[in-house]
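One protein chain is absent from this view; the other protein chains keep their places.
== chain A ==
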Amino acid sequence: MFIEIQHINKIYTDKDNNANTVLKDINLEIPKGQFVSILGPSGCGKSTLLSMIAGLTSASSGGIVVDGKNVQKPGKDRGMVFQEAALFPWMSVTENVVFPLRKDMNNKQAAERARHFLQMVQLSNYAGHYPHELSGGMQQRVSIARTLAMDPAVLLMDEPFGALDEQTRSRLHGQLEKIWIDTQKTIVFVTHSISESIKLSDRIVVMGTRPGTVIADIEVDIPRPRDEHKQQVAALEERIMGLLKGEIDKVINEELAYEARS
């Protein structure tokens, strides 16, 4: 398999020396070119898992293999888009997109490539602007262009549209879907939004919380564009909602218990 996640466990030890199991025995196999959503309530460790694929966080035990290579540290083969755009404010839009390219090619090639990918996210008119001059949605598109420009084998996205308003989010969903179809990238997309995961992905991995485990692995066989199949979408949404209801109750009960104790 293209991405293999094998027996991943993550245990944090907090100040009082209590061991908290964040992820418990996660096993996933993701084929090349698939658009997978990892869906779950906050605190289920889905972002931690993504961060492990990126090589930014280490697992307590278990291993991750991407394209035959064991993940040890971050690398350009795994591009990451964060919830915040994470653009460098002291660089122009073009300079930001060139950042990951500058060592692999000369300036002219890098600038050419940057232009190509800015065009893909329809921001070529803003090449000379600085991040603070762009809206949140535009910044996030630059961030996507920057990640795509280094031609990663996998695109890791950590709630990339979570901080945007509804209209912008919906537009970016369309753009991302098109980019995915055009580039055939493998995408691992972390979200807590059920509708977002159904709209975008081939497959939804539903995670439960405390400890984080995979509670369901659903193939989404609704034809694209999904907006045209509202009934099927609604049915799937209800099914996932049912799966997650117990998890959300669990979180609420735990928080209430915590409140009562303190």
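Methods note: contacts are C-beta pairs under 8 Å (C-beta built on N, C-alpha and C of every residue); 3 or more make two chains touch, one makes a residue touch a chain; residues count from 1.
Assume contacts and distances are computed from a predicted model.
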Inset, instruction - Would you mind picking the UniProt name of the chain not drawn here, from "Catalase-related peroxidase", "Acyl carrier protein AcpXL", "Succinate dehydrogenase hydrophobic membrane anchor subunit" or "ABC transporter permease"? - result: "ABC transporter permease"
Inset, instruction - Just name the one of A:I11, A:A86 or A:A153 that touches the chain not displayed here. - result: A:A86
Legend entry - Residue touching the undisplayed chain, where the options are A:A54, A:A110, A:V220 or A:I240: A:A54
Legend entry - Of A:K76, A:R171 or A:R224, the one touching the omitted chain in the full complex: A:K76
Legend entry - Missing-chain contacts mapped onto chain A: 54-56, 73-76, 78-80, 82, 84, 86, 88-90, 99-100, 103, 130-132, 146, 150, 156
